[in-house]
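A single protein chain has been omitted; all remaining protein chains appear in their positions.
Chain naming follows the written order as A, B and C, and within any one chain the residues start at number 1.
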């Protein structure tokens, strides 16, 4: 076993960290609107391209850095330290996942039309799966339908948390095409340009007090007799759930390492605050044992979480997604829990300042509460892990 | 021991609960601005006056209901179920505390000028104690000064979390008047009309993503050679800290019971969601044991927290503030912790819906993170409790 | 609401506390065998009788103090501070519960034969319900049968955790008499003298490293064609489960207040240790904030737990067992959890001493782990609470 960071990665990671600190952090506006930042972010994207870091998760033939999953995990950790990092590097959800699907399942025509401009950062996209009336925890149970009519699909349904729909050029829509098939084989993924008639943008949902904007938003969408060519189907008909699962596996690594980045930034802020803040003349906050305990518990938990994610990434790289399913589910809920606790301690260590938008902490605190819900709530992942453990003892629970 | 709710209170509480449900809840806009609600809230205030419920915490001679602290605690629980409740009934912080100070320490002139219109709900006020450069956990260590100059005080200093300053008619300012006295006797409380020259409103601080507005805001203020008559002094010079402590004791009961109200509303929402939400065809969320555990843990903790607050209120009512100090500190951190856990579970039970502003939960979740910080952070209260316990064993820790 | 301890109880409680401290604590031998203490305990029982405190939970006509449940709860708290307290006062489980059953369901003959000597402390008894092959969490599912044969019942089955069987004069056995009835109406309670042929004592089960002895033991029993007269039936045939439920309700109050007593003793020991122990020359353990946090969290949780139990007792006293079912289930798991945390902190505060038997803490720590299991494990009570909450929302989960 060798825990050393690959030699070729270290200078890249160091450079990215410096770039984040000097170019990206200064752009953060914790209470503000994403759309107002877009021009400045675009400028930084150009500088990232100059460094050869753009879309780092992509294979080289698609313009990326050709990283292994574990290597990209280390990148994701650095970028995750700011809400803006992944966007500036063009590896943000949901676009990164959509690029992955297009690479793996897209026809040449689909790649030319949708993947290439996404990879260049010229357009944005969204992923339209979650429905308000159906539980996200049970992604095989969908109400949106896509019915074949001549050379078209006609889509009807109601979606929400179609994140980043505002300003996106196209959506990948999960819709039931084979209602009589086995539950896991009912849905398909279909590309729907957002200017298609019947793609009805209802609203950006207000989340934790904010409607959001542009890339940083979560839309409610209605599909009303929304007609697209059958050529827009991704992969096989009925393969929608399978493709979604494949997309989510590495996506969870990306998220988890992004969360580790958040943890590390919060940890640094907590320590800096403890080191600087006087609570009585000449007495620093950091001299207080309760604060020391927060720091120590956070350090131990972040270390443990980080190794767990890197291990899962290594297992996917070496043994494949299927073999790593238990580990992926474990880190999904475990790391989200660590992040919530670390953020809570960092907020508390900052006192009144911690709940203001004068630091990034409050934005992380309210914004990342979602981490325990999206891509499968904690409970779903826990049950996956338990059932696999029980199966080894001969039980199908 | 008798845990029965006093017979005279039950119908009042029932009426208030109905009023809240039919008149107040419908006004809630969880992602919106308070200032936009003010006209509608004013109408409801008139209806509250018609019921004889306005400013219930005040003695009858000041227009209130003449409730004991324990009785008002029960009222506060009902009103706390909505962010709007206390405002509509004119017992909201910081006005309620300021009224209390004026009743106890105000001269007849101060009462006529400031208490009477506050009690009628004609004006609002704020309390200007916390300073950004000094820890709120150590309220005897302030930098703002008030220097006597002829018949005036000249105030200089920097404050923040002067909550509700926007639109307030006056502030009660904590400023050091006796810098050479014992730490607990250095500061005084002084009334400063907000239109006084040198009362400089810097900004509404963005908190958890929102700048807030009107009553629902937290201002940063600079006092720059701000001159007010010495007649604006409240109580004795140097008594500022003592008055603040007296104000905070019952204030913590109000807050804690408000939090119990929040817990109860979140609990109801969680149960309703569990009872309604299908997670598979014919399968309700509430059939899941993990959700059942959230419900049970919440129920037990809310019960325990509620009794603790009512007991502390009873102890203040019967034995006085001083005797109840340990209990007050216990509930301050204990109830805030229960609330945070209950809200977290209720959010999780709602899935994606829980983080949206389509229910009140997200607003409670982000808005009440502050509860573990204001009026003394958890840690300060814990140390108070521990030191009192250790003192009984002969130790001055 | 009135939280004052009844005037008539305070001097009794004070006297009992003094008695415990001067007469009972000195008898404790934390690593030793109960049976070796019995002679000394018997002497103290005589002194308790002289005070008029013996079997305090019993009605006066049966020689007790005629206390309300809430009053006895306060007594149980005092006695609970030592493992020996309830025994010395003759209100220990399982005898107290058995006396309760005999009072309510016993025939005159049964009362004369079994209740009278129990109440006098002349004999001991046991309660034989739990079966190794069947979950204690599902008490309607039993394998032990009692088949009528002439004027007798013939009992066959396998029991364990028949606590205190060693040295007991009789057992109350739960056995299925009506296998075809509704699950809740299948079992009956039958008195079986322990010298009956076929009452086979297998062993005292080693629990947390100790086999125990005499009253302080948990036996495994086999009933092999064990024949007793039908006159030994308690109450109606098929009423066994109902009687058990009735017995457990007040029993849970007794247990919970005993646990509060344990908490209070551990809390006192923790504070005393913090006040005395030097961790560096001139530096007391209690000056450390982490220890202060343990003390404060424990104080707040014990207060909250204690009020919850007293409230549940009051509700049983005033509204009856049925109305208080939710509260009883809440305190069963909530108080056991508080106790576990308080004991854990007290052990940790004592360092190496905490795990030795030089204090009572280690005995409480290992001995009371059972509290989250006996009389219904946490999980069963949580589900009871959740289902009642959900029922109010129209769901039968």
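Quick note on the criterion: a contact is a pair of C-beta atoms (placed from the backbone, for glycine too) under 8 Å apart; a residue touches a chain by one contact, two chains touch by 3 or more.
In this text, all values refer to a predicted model and were calculated from it rather than measured experimentally.
The missing chain, though absent from the display, is touched by one residue of C:57, C:92 or C:130; that residue is C:130. Listed residues B:86, B:252 or B:288: the one in touch with the omitted chain is B:288.
Contact with the omitted chain, checked across A:184, A:227 or A:299, is made by A:299. Among the residues C:25, C:141 or C:201, only C:141 touches the chain that is left out of the figure.
The set of chain A residues touching the chain not shown comprises 1-6, 70, 267, 271-272, 274-276, 284, 286-287, 289, 291-293, 295-297, 299-301, 303-305, 307-308, 310-311, 314-315, 318, 326-327, 329-331, 333-334, 379, 381-387, 389-390, 392-395, 397.
Within the complete assembly, residues 30-31, 130, 132, 135-138, 141, 160-161, 205-211, 277-281, 285, 288, 290, 347-348, 351-358, 362-363, 365-366, 369-370, 372-374, 377-379, 382 of chain C touch the chain that is not shown.
By the touch criterion stated above, the residues of chain B touching the omitted chain are 288-290, 293.
Criterion: only the chains that are shown with their structure count from here on.
Chain centres defined as mean CA positions place B nearest to the mean of all protein CA atoms. Of all chain pairs, the one linked by the most C-beta contacts is B-C. Comparing mean CA positions across the assembly, the chain most remote from chain C is A.
Computed centre separation for the pair chain B/chain C is 42 angstrom, with centres defined by C-alpha atoms.
As a whole-number value, the distance joining the C-alpha centres of chain A and chain B reads 37 Å. Chain A and chain C, compared by their mean Cα positions, are separated by 52 Å.
Chain A has residues 288, 290 in contact with two or more other chains.
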